[in-house]
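Here the structure comes first, spelled out in structure tokens, and everything after it is commentary.
Every protein chain except one is present and positioned as in the full complex.
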Amino acid sequence: MLRIGMLTSGGDCQALNAAMRGVVKGVCSTRDDVEIYGFRDGYKGLIYGNFDMLTAKNFSGILTRGGTILGTSRQPFKLMRVPDANGLDKVSAMKHTFNKLSLDCLVILGGNGTHKTANLLREEGLNIITLPKTIDNDLWGTDMTFGFQSAVDIATDTIDRIHTTATSHSRVFIIEIMGHKVGHVTLNAGIAGGADVILIPEIPYNIDAITAVIQKRTVVSKPFTILAVAEGAVSREDAKLKKKEYREKVSKRKYPSVAYELAEQIQQKTDKEVRITVPGHTQRGGSPCACDRVIATRVGAAAAELILKQEYGYMIGIKNGETAKIPLQNVAGKLKTVDPDCSLIQEARRIGISFGDEI
Amino acid sequence: MLRIGMLTSGGDCQALNAAMRGVVKGVCSTRDDVEIYGFRDGYKGLIYGNFDMLTAKNFSGILTRGGTILGTSRQPFKLMRVPDANGLDKVSAMKHTFNKLSLDCLVILGGNGTHKTANLLREEGLNIITLPKTIDNDLWGTDMTFGFQSAVDIATDTIDRIHTTATSHSRVFIIEIMGHKVGHVTLNAGIAGGADVILIPEIPYNIDAITAVIQKRTVVSKPFTILAVAEGAVSREDAKLKKKEYREKVSKRKYPSVAYELAEQIQQKTDKEVRITVPGHTQRGGSPCACDRVIATRVGAAAAELILKQEYGYMIGIKNGETAKIPLQNVAGKLKTVDPDCSLIQEARRIGISFGDEI
Amino acid sequence: MLRIGMLTSGGDCQALNAAMRGVVKGVCSTRDDVEIYGFRDGYKGLIYGNFDMLTAKNFSGILTRGGTILGTSRQPFKLMRVPDANGLDKVSAMKHTFNKLSLDCLVILGGNGTHKTANLLREEGLNIITLPKTIDNDLWGTDMTFGFQSAVDIATDTIDRIHTTATSHSRVFIIEIMGHKVGHVTLNAGIAGGADVILIPEIPYNIDAITAVIQKRTVVSKPFTILAVAEGAVSREDAKLKKKEYREKVSKRKYPSVAYELAEQIQQKTDKEVRITVPGHTQRGGSPCACDRVIATRVGAAAAELILKQEYGYMIGIKNGETAKIPLQNVAGKLKTVDPDCSLIQEARRIGISFGDEI
Partner (left out) sequence: MLRIGMLTSGGDCQALNAAMRGVVKGVCSTRDDVEIYGFRDGYKGLIYGNFDMLTAKNFSGILTRGGTILGTSRQPFKLMRVPDANGLDKVSAMKHTFNKLSLDCLVILGGNGTHKTANLLREEGLNIITLPKTIDNDLWGTDMTFGFQSAVDIATDTIDRIHTTATSHSRVFIIEIMGHKVGHVTLNAGIAGGADVILIPEIPYNIDAITAVIQKRTVVSKPFTILAVAEGAVSREDAKLKKKEYREKVSKRKYPSVAYELAEQIQQKTDKEVRITVPGHTQRGGSPCACDRVIATRVGAAAAELILKQEYGYMIGIKNGETAKIPLQNVAGKLKTVDPDCSLIQEARRIGISFGDEI
């Protein structure tokens, strides 16, 4: 008997179901003595022993469905060793569940935070395999995560729709795109949507550089400007602050996000109407795009291969178009940010896109 | 020679270009001595004599394009008689442009505000034909306006995407849908998207009725709830205020919109995480849906028919599936709101949708 | 106890699941003693007593899903009274199943053929309510059927995509759209997609009128032409044949469909490359559009209302924007075709669309 535990943790994204389907189909195409324990709502299900017994049938027909059939929740890494209200040590609880169910391995789908905990469980001796789930594409060790391209598609679609309104009304439009720490989604959607200005956390902006773009466009009879702005975009001044100082400043900000602050500054410095659009959680939802379904299926199938070979302690990623296994300890705690000098940024600058840092 | 002026006014929406194409193709399929004066940015172009000379070719290939090739702007009706900074009386200026160019007629595409001004120009003796453009579907005298179904499609797509996240995280989600005065878009998108609660301006809500729905769902193992909320949704208490009092209250509100206020109330009264999504201007943008293209083409073609017959003073609408001409004076200044007792509302209630007024 | 049978019959289409969800939610919001018998694969399930016992839960989360959770099949009306291989009289068998299960009523979702059998069952004394399902929109007694607008959307999307190829290559493109007997889908998608020529069964075409359009366009520097052609489009000569003669002629035709015949004729008479696209069954598949979800939900909810009132023998349709009950005997055996003189056709002609009958 092969006993596989499975859980999805952190913010949901597209193709979680596709990836789990890949694992289960991959294992069950060879073995017919498989038991699957689906833990409810992420690590919470593992901690409290809350799970469903599932079969291959439960994973049939879910390739195209958004969300996760297991549910998910955010369980901060830093609280993992902290006993809860009932004095329960969460790590011990998870080990207990794993051993009580005699699991052969645990497949964990998640992003950065999730991987830190996954590595912790590995260090505790559990057999762990992880799959790189995040719209942010910021997991170290893989070229691509599933969820990313779907989020880019949705953010691009938003910019496309706004484009027609912007041109008809001669307005400045700010589209706030998901990404608190990294700008991969904003960068790609900004280029794909034809944004004039792209602001990402990795390249602090100067408000004067932005208004210069707007004014220059007006002069050449392009009275509208589109800004693709990551949630975590930051001004040069704020980038110089210490982390704690910045957090304090943000908490006192009267605006819900940086986009609103930018809008006010632009409105004051130019004579333009500024509008803000926040696609928000739609960027995580709905049916995954074809690209994400292929990636998710691939890493799922490759995980199945490892399970059958009893090789544990890896994240399955994509390197140069091939699936690859990356030791969990190499992934945990690292962030793959946008390199400000990468060729994608240079190409964007080449066609005249501003990153708000030209002056 | 047939001289036709054309302008698009108010907020942009889908199928404006499709409708203008219908007018121009309709006229030019019979007459080859047509001059088209496209006024820039709505009434502003007519006031200041800012226009482009256009031909049938300019209207070719624009059927599927969002926005308006003429540009648009909002020109409040109440300021039409008020001289501007240079002492210019706008109505006289518009008449002057019309007469100076010896226009046979002026085709105006717009919503409620636009129609008030259009009727004013008719009263001043100008030959006017209008087309019903608005995502709100709130123009009196027509069953359907173009833009409406496209907006419903986009709002529905937003709800669809949120659905997967809501179910995965057991959250309450509020989707704020366009509509300050009327709830047609919210009502239709809410039903199409499977919302559990629909709040529209025409049916004031009671916060306790809403939290009762959320709690009842949790009891039957549906720990998530989707609320489709019109921008102009209003609580019972606020609905009792006088217009001026309400405006004052809103201006002092610390939240950008009613959705945020609701979110806080729900979070306080239940133990649920609440998230807000505001598709905003995306609801007006992008390629029109097939239904809107057909409506826009039909009313455009019917307008051409009237122009060729020299019949003026009408809006072209859709009544019981046929194009119909409605005297402008009957349209101007009236609003087509959602009847709280209409069969659509009753059917929604029948399947268990709450309008927040059950208690 | 309220015992409801349910089945979907004929070709599948979008929003079947949405409509069934409407019925079940509508009934279960008032009654909690409901048993639902879902017959498998249309009338076949009723004939052979093949069904699943379902609850409200089975109908949750299916609003957006294409196809039918009950399965469907085509059971020709003319064979209903003919005993099968085992000597089984199908009508008696269906009555037997109905009575054996003590059903209060049977809800049938289907198109024209389905309604003939439904009416037969009504005549036999069974309590029947039907819902108008068909992409063809050809059911008598209702303005709209669910499935129609989704099919129009998909066919329009096909024309949109072909447009870019047609303009880039200066080709003639024929898009063959579903509709053997009626042209509603082709007419609407043709207008929405900007087709130059629309051919529907109701207006027999003259090949010379079509080539005249192509040549006239080439002269005015539009070297491409788009034809939206219904499966059942017919030439003037063929329209004169008796039904039997025509069927014989078609069976001997070397082409799979009329589109291929047209393509060869056009290629011979002009110097143009002609390409054919057949979206085929994609027009019936996938998630229903917002408009169809609303219609399906409405007629489902209205059916629930009738069930609760024990009023039977009706199809629920949409008349002038409201749900309406139409006696089954008035619906069965009638076809709602496109009136060649209707205002939609006139408006299409006004903007220069050819129906292939101008010469």
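Note that the chains take the letters A, B and C in the order they are written out, and that residue 1 is the start of every chain.
The working rule: a residue touches a chain if its C-beta (ideal position, glycine included) is under 8 Å from a C-beta of that chain, and two chains touch if they have at least 3 such contacts.
Keep in mind that this is a model prediction, so the values were computed, not measured.
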Partners of the unshown chain among those that are drawn: A, C
Selected from A:138, A:153 or A:261 as touching the chain missing from the view: A:153
Touch with the omitted chain, as defined above, among C:49, C:71 or C:352: C:71
Identified contact with the non-displayed chain, of A:10, A:71, A:147 or A:300: A:300
Options A:117, A:134 or A:188, residue touching the unrepresented chain: A:188
Interface with the unshown chain - residue positions in subunit A: 21-22, 25-26, 29, 63-64, 143, 149, 152-153, 156, 160, 163, 188-189, 191-194, 287, 289-291, 293-294, 297-298, 300-302, 304-305, 320-323, 343-344, 347-348, 350-352
For subunit C, the residues touching the chain missing from this view: 8, 12, 41, 65-68, 71-73, 154, 157-158, 160-165, 167-170, 173, 256, 275-282, 284-286
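Rule of thumb we're sticking to: only the chains that are shown with their structure count from here on.
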Farthest chain relative to subunit A (centres taken as mean CA coordinates): C
Cα-centroid distance, subunit B relative to subunit C, in whole angstrom: 31
Residues of subunit B whose C-beta touches two or more other chains: 160
